[in-house]
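What you see is the complex with one protein chain gone and the rest in place.
Let's turn to subunit A:
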Amino acid sequence: MKQLEKKDIKTYWAGFNSGAWQEEINVRDFIQQNLHQYDGDESFLAGPTDATTQLNNQLLDLKKKEREAGGVLDADNNVVSSITSHGPGYLNKDLETIVGMQTDAPLKRAFMPYGGIRMAEEALTSYGFKTDPEMHKIFTEDRKTHNQGVFDAYTPAMRKARHYKILTGLPDAYARGRIIADFPRIAIYGIDRLMKAKAADFDLIGDGEMTDDVIRLREQVNDQYRALNDMKKMAQAYGFDISRPAANAQEAIQWIYFGYLAAVKTQNGAAMSVGRIDTVIDAYIQRDMAQGKLTEAQAQELVDHFVMKLRMVRFIRTPEYNSLFSGDPIWATLSMTGIGMDGRHHVTRTAFRFLKTLDNMGAAPEPNITLLWSDRLPEGFKRYATEVSIKSSTIQYENDELMRNQWGSDYYGIACCVSAQPIADGVQFFGARANLAKALLYAINGGKDEIKEEQVGPAYAPITSEYIDYDEFMDKFGKQMDWLADVYVNALNTIHYMHDKYYYEAAQFALKDTRLDYTFATGISGFSHAVDSISAIKYGHVKVIRDEKGIAVDFKADNDYPRYGNNDDRADDIAKWLIKTFYNKMNTHHLYHGAKLSTSVLTITSNVVYGKNTGTTPNGRQAGEPFSPGANPAYGAEKNGALASLLSTAKIPYKYATDGISNTFGVTPNTLGHDDEDRKDALVNMVDGYMENNGMHLNINVFNKATLIDAQKHPEEYPTLTVRVSGYCVYFADLTKEQQDDVISRTFFEQM
């Protein structure tokens, strides 16, 4: 053992092409030098080994038990989760080629109170588990949490905006997530080399003039250093020495997974992304195969077992959280392929192997497979990807050309659903979303909430005329957006300050550069309804129907008006105006940590809850009805078929919405074509065409409405039926009844 540790780091790199990556921490350069492009089709792939099938059956059985138990199988209440909090845990020690658990037993959920003790306790009690009085005392009296810090600083306006749900899902009681660690660093360099680099960085922070920035970063880098040391201890408990680089493919995947495990043991972020690991893993597999040490079946087994681990990650959440983000998502987003800065595509056999896991172990929501798409990807891969989409509806497609150009890097990944992030030196501060459809109603009602009828926004005079005057409305809407942008951005400033202070992501930051670029993410919900409502007011001559208190409760448009989703510039220009205007309003404010503003048009499943809390809108959407998800047009607005709808979404300028623009697309198999080859062709052409028109993101669901209706009635017959919902993938059976109804009623493009 001692002998091994002393071995020169270079001996682990034998067989790889050399480059700058050997002189400095530089995963991108490792990929540049060791990329094995693959232009063929899927025929080389191997099926599951017996061990894989056995383990997977065991996991499916546990998943079934978990569902029967009401959603949670078991949960800790008195062990605070940390990198080293638990001893080793296994599914089946003899069969697993990749090991490591969040706690000491599969699917057992960890106790994570740093975000907020109340939320952690509420999560336990709502699933019938006891809370621990000792823990309660520690995290209310002795140790402050992120949640308490935030609420100590929030202003009354922020609390109100939150309470009346014009802001929802703010990460003020759980981890913000969305930080993509550069996990392959562990495999390529080993922890010791990474610690050495952090120590060197530490010495370069500040010249002794102790400003807030310098103090903060010096403290953070020490936290990172300790986290790296803890990762070594965690790996040791499983019998592995990750102080050194990985010696083979199995170790490379294992090392990467240990890094990921450290992340999910310490943070319960809404999104805990895996990043971009496919080409690095491929280089290790390639090296082993060249030396005759690994067969295709063994390589596939490693990938299968790793993916199985990602499928087992769990966090315990409150019912309120679950109603926003249903189906236990953790967004273990795995970004693959894309095109390099030098024009080479990054499709490797390993990208195929990851897709093959859906075949070998059945469809599942995690990892959230994200293809960085370009029409320059090889045809064989494109067709295999669309085949997997048609079979399992588990893939999201994102525009690599658009993102690479915007971010100036080919080594970026997707955090959560649609948010690009340079992996080595970029970080996103997650910011949930603001409800612009509600803001529009505030403009009409003088800042009063249309449901609770309380003054929430600024008390400008309401619109009192029978018909809405467009100019008067736009003036008032602008003022309500000014207020919303202010309260929203400043709530987020508070959140990120406190998160850094009380819930810092040391393990993930330890696996990134020390000096980082920050993005300040915000988001918009109710987008299509706001756009169509503005169009109705502009073109449709809208009459207001008010209740006895003068609150607008219904609207009637005398004339037909253009709607977003038909590739009609009259409506689509309103969409562009709305995003730019709200972005610019937010951008006038101070942003924490010198971060750069970004926004998204993405709702995940929260479109249902947002809609529930929003009154009738001028476009005819009734009070309580779900919003359309993400940047999708309103239900029923589309009159010219799928591509017109997609081209409306594609017009939203990515420059203003670098946090992502999500479109969820549903289509019946027979609409795609009469046979499998036609269907694959149609999908490839559709995705290519969408991206060529600067469309950013596409979820593709291929199934019949009848299947979903049947699955709602007989969930036991569809245990692995997955659907893509605005940026992630979920078991249909794990959605709430309301969300299932929403998915069923969504636009399905079909032809007769």
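Basically, a contact is a pair of C-beta atoms (placed from the backbone, for glycine too) under 8 Å apart; a residue touches a chain by one contact, two chains touch by 3 or more; residues count from 1.
Here is the rule we use: contacts and distances are computed from a predicted model.
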| item | value |
| --- | --- |
| Chain left out of the displayed complex - its UniProt protein name, from "Sugar ABC transporter permease", "Pyruvate formate-lyase-activating enzyme", "Molybdopterin synthase sulfur carrier subunit" or "Membrane protein" | "Pyruvate formate-lyase-activating enzyme" |
| Full-complex contact with the absent chain, from A:L672, A:A711 or A:V730 | A:L672 |
| Omitted-chain contact residue, chosen from A:V307, A:M498 or A:M686 | A:M686 |
| On subunit A, residues whose C-beta touches the chain left out of the figure | 567, 639-645, 647, 670-674, 678-679, 681-682, 684-686, 688-690, 692-693, 749, 751-752 |
